[in-house]
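Pasting a structure below so you can have a look.
Shown here: the complex without one of its protein chains, the others still in place.
Each chain carries a letter (A, B and C) given by its place in the written order, and its residues are counted from 1.
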Amino acid sequence: MKSAVVVFPASNCDRDAAVALEAITGTKPHMVWHGDSELPEVDLIVLPGGFSYGDYLRCGAMAGQSHIMRAVKEKAEAGVRVLGICNGFQVLTETHMLPGVLMRNAGLKFVCRPQALEVVESQSDFTRNYEAGQRVVFPVAHGEGNYFADDETLDRLEGEGRVVFKYAKGENPNGSARDIAGILNEKRNVLGLMPHPERVCDPLLGGTDGKALFEGLLETLA
Amino acid sequence: MTAITPELVREHGLNEAEYAKVLELLGREPSIVELGIFSVMWSEHCSYKSTRLHLKKLPTSAPWVIQGPGENAGVIDVGDDDACIFKMESHNHPSFIEPFQGAATGVGGIMRDVFTMGARPVASLNALRFGEPDNAKTKHLVSGVVAGIGSYGNCMGVPTVGGETNFHKSYNGNILVNAMCVGLAKKDKIFYSAAKGIGNPVVYVGSKTGRDGIHGATMASAEFNEDSEEKRPTVQVGDPFTEKLLLEACLELMNTDAIIAIQDMGAAGLTSSSAEMADKGGSGIEIDLDMVPQRETNLTAYEMMLSESQERMLMVLKPGREGEAEAIFKKWELDFAIIGVTTDTGRMVVKHKGEIVADMPVTALSDAAPIYNRPYVLRSPAEGQPEFDAAKPAMDSLIKLLGTPDLCSKRWIWEQYDYTVMGDSVQQPGGDSAVVRIHGTQKGLALTTDVTPRYCYADPREGAKQAVAEAYRNISAVGGTPLALTDCLNFSNPEKPEAMGEIVAGIEGMGEACRALDFPIVSGNCSLYNETQGTGILPTPALGGVGLLKDISKMATVAFKRDGDAIVLFGE
Amino acid sequence: MKARVFVTLKNGVLDPQGKAIGHALNNLGFESVGEVRQGKLIEVELSETDEDKARAELKDMCEKLLANTVIEKYEIELKA
Partner (left out) sequence: MKARVFVTLKNGVLDPQGKAIGHALNNLGFESVGEVRQGKLIEVELSETDEDKARAELKDMCEKLLANTVIEKYEIELKA
């Protein structure tokens, strides 16, 4: 499986994503600069976490306007898998590749903690190695992860099985609508999620619950 | 020409004897720019004039120390090709005035100190002291400071892995915000600040210069300020986004061999960086302020030399390498300007609009700076009764203790910091020391900050010793070998013999404990004059300790592991 | 009564957000854009009906909470 990690100015989980990808797929991902307008031939594009453009104005807004995002959009339309983690998820909503927006956490504070999640949907390339209903723990680390969309959109997302991860009941860290932690696009090849699966791929870091996500992709795309 | 009146001199913080020395060193009256330069370089903050004599009593070397105090940060050998670079610094006053920005720029400043030496920052810690919880201001200060530290550190993508937080009424009007940064570099890729060589280009990179944080004299400021309707703010706004770009650009350039010397522009920005670099290189320096990237119009030479705008660096490059360096900074969308040249004159010469506005011997700002042996009295340990009553049931005392703000859980604080970014935080907040894996190896750094101000108040010497011992224990407790310390010596007014006595006893006590434990101090800073309305803070010599775990699989944690395990208490 | 309070950074204080927005607008092809500054807009509903009193109260709110006058300035706009 060939992959690429997009680096925006002030991305800061680009290395974390690359380390996890290399450990699991055995291949070093391409690191792609935001100012480039072309992407290499890959099976997976990762938009990593961080504070692209300082999170100024709105998280992900300026990164959404970068050259490379036009190319990412085209690739996504052509079916390439795209994974947006944390700031990457924010970029995906800002470019309307995923519906809704991520607003300031309801508690108004940045929150970093191990977070229990429920895998709602295992019918996707990203979650095929999990079971529906499975409880996993990924860290969250964000100030703006409060997912918002109108009821109609939320109903549709749930009805179409596109809500992939939810925060465990009663443990919503940010006020997110319907406890949503991660969603798919209509074609099911683009996933955005706030928690960090790449930070739980090494037992020394407090768990390996994130590995199955990358292993699932590897099995699909190898 | 601005007339240099006695009043102006006083407003620049120079006393009569000091000003007489300025006249002698220059052989003439200073220009206003020169007066400003002397004022900052001879300030307590830059010159350590009250503490320099005593700081010499600290042990600073060991076989594993690569660089002790005197550079931007200390450097120790952590095995193989790896070097660990670290320092702690205070940002007390700005954080009291504007807690969010004050604390944020404190984090930014200490990170620059570390990456200017070629290290990638891998961990941050913070030692915080606030007033009483029910003081009207405390809540606002705590939430602002914590949010500020988080906002800067999180954006930089450096995990904030530990710290300590105390509350005491002596900090009601003078909180302490001490930030520590730890970085890693390869041993043969460490960068220093000595501006060696003649005719080498002096280069400015980072953000533009504005009228940020120009302390100086009120009168001089008024005179040089265009818009006098707004009082010039003395607190800077941090721009972590630009700093993150600056970090990446500097590390990219450091991968080449184009840099001769580099230093961050901290307090008194251009002045201290250029003077210190020239001093260390034993050279002279000439800079042309017209070349300095400017954020505002009509900046005067005085303002530019004293500006504390953040996110800037000064470098000396090898001649001919300017283009290569410029390309890197342009790629990261940062300013890059050649503003001067190194010389063999031993003088610092500053030009503005075709005129020489300052011309002075570099050594006048360093070696010739005043040193004081201030009078001090060593007081005997404070008398007092412990607050708890031994006759009461132990459980009552325990419950009372657990409810105190100093001992309660600090989760509310560290959950606002990203402590997992970079994927190497193998021991997260909540334990005795944080442990950060050295990326790509089985080694780990054990990191802790310690001091108990109550003890230092009771007995400055024993309290300081205890702080060193506690750092040593916290590192040992996770399985690390303690290697070295950085310090942040927060004290009150050195001009009061009682307070000066606390400083002397504190430094001597630290030194004694460090020698006994072979635990040298490799970097640090002093923050004096921490008092409000004549009342000083508790003596607070904060320490940041670094230790090494050769094999993180052997790391110990505080959690009980299994039912039935024996619990052993050892020590006295 | 409704009020709008504008809280902006004082002249000369670095505005990283404004700077970044300006940059982004230029990059998007809006070449006529010069300096950009970002501030806060706070809309307040007040039960107070006397304009002078409301204004005095809002000023007090700004000094006490809405602005940090070390780095920020504020402006008050009242709508009946």
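General remarks:
To be clear about the criterion, a contact is a pair of C-beta atoms (placed from the backbone, for glycine too) under 8 Å apart; a residue touches a chain by one contact, two chains touch by 3 or more.
Bear in mind that the values here come from a model prediction, so they are computed numbers and not experimental data.
As for the chain not pictured, it touches chain C at residues 6-8, 18, 21, 24-25, 28, 30, 32-48, 54, 57, 60-61, 64-66. Interface residues of chain A facing the missing partner chain: 57-58, 61-62, 65, 94, 100-101, 103-104, 106-108, 148-149, 175.
Just so we're on the same page, only the chains that are shown with their structure count from here on.
Taking each chain's centre as the average of its CA atoms, chain B and chain C sit 33 Å apart.
Rounded to whole angstrom units, the spacing between the C-alpha centres of chain A and chain C is 34. Chain C has residues 16, 20 in contact with two or more other chains. Counting partners per residue, chain B has 239, 241-242, 333 as the residues that reach two or more other chains.
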